[in-house]
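In this view, the complex is presented without one of its protein chains, the others remaining in place.
Naming follows writing order (A and B), and every chain is counted from residue 1.
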Amino acid sequence: MPAELEFYTVDDGELSQEREQIKRLLSESDLGWDSRVETFVFCKKGAQLIACAGLDRDVVKCVAISPAFRGSSLSLQLGSELLKVALERGHFHLFLYTRPENAVLFRGWGFYPLVEAPDRVTLMENSPIAIQQYCKDLQALRRPGGKIGCIVMNANPFTLGHRYLAEIAAEACDWLHVFIVREDASMFTYTERYELASQGLSDIRNITVHHGSEYIISRATFPGYFLKGECTVDQCYTAVDLLLFREYIAPALEITHRYVGTEPICPITNKYNQDMKFWLEAANSRSLSIEVVEVPRITRHGSPISASEVRRLLQNMDLRKIKELVPESTMNLLISRFGDQRKSEMTHGVEH
Amino acid sequence: MLFLPGSKAGMLSTAFVYKPDCVMFDLEDAVSLREKDSARLMVFHILRSHVYQGIETVVRINPLNTSYGLKDLEAAVRAGADVVRLPKTDSASDIQELDAQVERIERECGRAVGSTKLLAAIESASGVINAVSIATASKRMVGIALAGFDYVIDMQSQRGDKAEPELFYARCAVLHAARAAGIDAFDVVYSDVNDDAGFLKEVELIRHLGFNGKSLIHPRQIELLHNAYAPTEKEVGYARRVIEAAEKAEREGVGVIALDGKMIDAPIVCHAQRLLQRAEASGVRR
Partner (left out) sequence: MRIITEAVAGTLESSDLLVKVSPSRDKTLEIHVASDVMEQFGAQIRRVVDDTLKGLAVSDGLIVIEDKGALDYAIRARVQAAVLRGAACEELRWEQLS
């Protein structure tokens, strides 16, 4: 009896024999295995695995259909299954990476193109209006002026280095928009980082501190950022994040300049800064180019102030040294969060 | 009776072109749990549309002891389905309970009371044993169907390839119950849609046994079934002559009908009438 098409949903940890089949299917489409995929939806005809699609939280990747079945309704069935599974896992708003020539296929899945790094990759989302709505919200926060600056920072935690960069930028511009990276993948939660940045910049008149979003350095737009040390720099992904900035976010707020601190330590962030100059200034785009301004980091005792240094010092609870690197507002949070540890250590010491 | 999954828009929208005698919109086994609500609305709305005008409509609801069954029933009755098919009917009380609910809904929505008919699907040993009481449990009963897959599991037997002795008793029981109650009997689904020879062999068997119809899962089975049930030219010719002879005898006020020197009894006349009806419905066999 000819086999029927069966759809399966399997979390990555539970894949066994299908893993090899999926890898083979992916390579037929010149795609590699992506270990970040958490769940696979795949279709089998009898024993043969003929189509698959992977979900990395809210990002769709590793979509492959066996050549013999392309152009049939299988693609749409696979898409429907995937959307249902994503929703079950709480992801309604999805992103998708694909080669530019395949974007039209995914239009049929209800995905709309956001940006394209020419001949490399297209980022899509499953809504015709999501980014437009986001930009509309941003537009409402425009400020007058001919020179509008922007900084995107993780601020993990907010240091005097961040403060310095913002001061320089705010001084040079009519207005400065500061975005805090939204992903909760850092030592300090998003809420803490946003709070510290807001407090640390509250006295500067011409700054707006914005909430980050899925469209600005997120797992969807720039996954490499969150895997520093785990993977090599990936040109494609910086392009996507930067093009989103250039083509959507900057026009919404009329941003003309992007400010970054020089990056002496982290190779990924440094590459991102260099790529910025290409994608924001030099590359062909339907959007205006944005000037990238690299500001040398402020130093203390000969070393540039960095959040990573603060985190390192925290491990040794060296609050005295940390105090030189962060503003008071940040210091207060650190003490309230970590200070008790220190006190109990001291008490312990006395008893002994 | 052509089975159509209530969740598949493509099949729902196009199956009428195959001219089945009857469609069964399935809300039970063909629909996953998370799609039950959506499929129910699909069936509700397609019944209310004109897509299947002129074709008998059946809705297979979920059993009434599930959270879906009653909602399915409301949808089916309110939307005007001709027949409600109850799966896993084990006893007469299942039908009686269904009957009561159907009547309640008919009254609530203003549908002519009694207009919704019922069909019981027998899927277990108990169902087979209770077939007669099930078939006569309600005035709304118009048919009784045997569902092979679940029945075989319940019987702890296995479906073989040929002849299927494991279904023999069940088929006979369902048939007898149908005849005793004066309703139609439907045979099991034949799931191998590419095995025409096997399908036709099974159809030959059930046609001889006297089944009125069969549950189908693929449109191409429709034509095969019609053709197998269609009488031959010769049979039609003979039946016509029988009817003529009967009419002639009545006109002449003669008590005995004769044809070709032989006496023709009432049952033969009845059979001839049914055959001509079948020819009307299925055409003549090619």
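Please note the rule applied: contacts are C-beta pairs under 8 Å (C-beta built on N, C-alpha and C of every residue); 3 or more make two chains touch, one makes a residue touch a chain.
Given the structure is predicted, the values throughout are model-derived calculations rather than measurements.
**Student:** Looking at A:Lys84, A:Arg99, A:Arg143 or A:Arg300, which makes contact with the chain not pictured?
**Tutor:** Spelled out, the listed residue whose C-beta touches the missing chain is A:Lys84.
**Student:** Among A:Gly46, A:Pro67, A:Gly108 or A:Pro296, choose the residue that contacts the chain missing from this document, as touch is defined above.
**Tutor:** Of these options, the touching residue for the absent chain is A:Gly108.
**Student:** One chain isn't shown here. Among B:Ser13, B:Ser191, B:Asn212 or B:Asn227, which residue touches it?
**Tutor:** B:Ser13
**Student:** Which one, B:Glu74, B:Asp99 or B:Asp187, makes contact with the chain that was left out?
**Tutor:** Touches the omitted chain: B:Glu74.
**Student:** Using the touch rule from the top, list residues of chain B that touch the missing partner.
**Tutor:** 8-10, 12-14, 37-38, 41-42, 44-46, 48-49, 51, 71, 74-75, 78, 109
**Student:** Residue by residue, what part of chain A touches the chain that was omitted?
**Tutor:** Counting over the whole complex, chain A touches the hidden chain at residues 73, 76-77, 79-80, 83-84, 87, 92, 108-110, 126-129, 133.
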